[in-house]
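Heads up, one of the protein chains got dropped from this complex, but the rest are sitting where they should.
And then chain A:
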Amino acid sequence: MHISEGVLSGPVLAGGWALSAVGVGLGLKRLDYDRLMTVAILSAAFFVGSLIHVPIGPVSAHLILNGLLGAILGPAAFPAIAVALLLQAVLFQYGGLIVLGANVFDMAGPAVACAFAFGPLLRRAGKARAVGAFCCGFFAVLLAALLTACALALSGEGFVATAKAIVVAHVPIMLVEGAVTAMAVGFLAKVRPELLVHAPTR
């Protein structure tokens, strides 16, 4: 879901940068010094996650992990994803530097939105938390796909067809990410609850 250089129109690119700058700023403001390493580690997970291809029949799609970052980091997922995408653009030539703003917002916006939306569920224990984490992983990818389609639609591609193509191709990834997020959050809540931004209330 990295949008390539030269596809988006000027206003969309500028809008992406503006929204991303605000998101990164707010994320950094809310970032606690003690959680710095958690953010860096998850940023690394996001950076490498896109290299892990999940074979689904003849096609393969890669993990995105934005929901996982949202569920664990909350607003701090924004800077984490921004840095990881910057490194992917520079080192892997995925996306590009000019479209970075739009790509960051497409990925990190849904992550943080899901973290807020499912926060109450994540704070509870047991099944509620698992469901919340699954939804976080699932909907973060879905929203990211829709935002990507939106950005493309604003730059001239038809929205419905593009959105359909992107969403349909990502349905398996949504399910996989939901499961991964549910497992990761469940595991962390058991062994290292202090790592979670939505620390479970006991």
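Following the convention adopted for this analysis, a residue touches a chain if its C-beta (ideal position, glycine included) is under 8 Å from a C-beta of that chain, and two chains touch if they have at least 3 such contacts; residues count from 1.
Keep in mind that, in the parts below, contacts and distances are computed from a predicted model.
This complex has a chain not shown, and the name its UniProt record holds, of "NADH-quinone oxidoreductase subunit J", "Amidohydrolase family protein", "Nickel transport protein" or "Phenolic acid decarboxylase", is "Nickel transport protein".
Within the full complex, the residue among A:72, A:130 or A:143 touching the omitted chain is A:130. Considering A:78, A:94 or A:139, the position touching the chain not shown turns out to be A:94 (whole complex).
For the options A:20, A:43 or A:181, the residue in contact with the chain missing from this view is A:43. Touching the omitted chain from chain A are residues 1-8, 33, 36-37, 39-40, 43-44, 47-48, 50-51, 53, 56-62, 83-84, 87-88, 91-95, 127, 130-131, 134, 148, 151-152, 157, 162, 165-166, 168-172, 175, 179.
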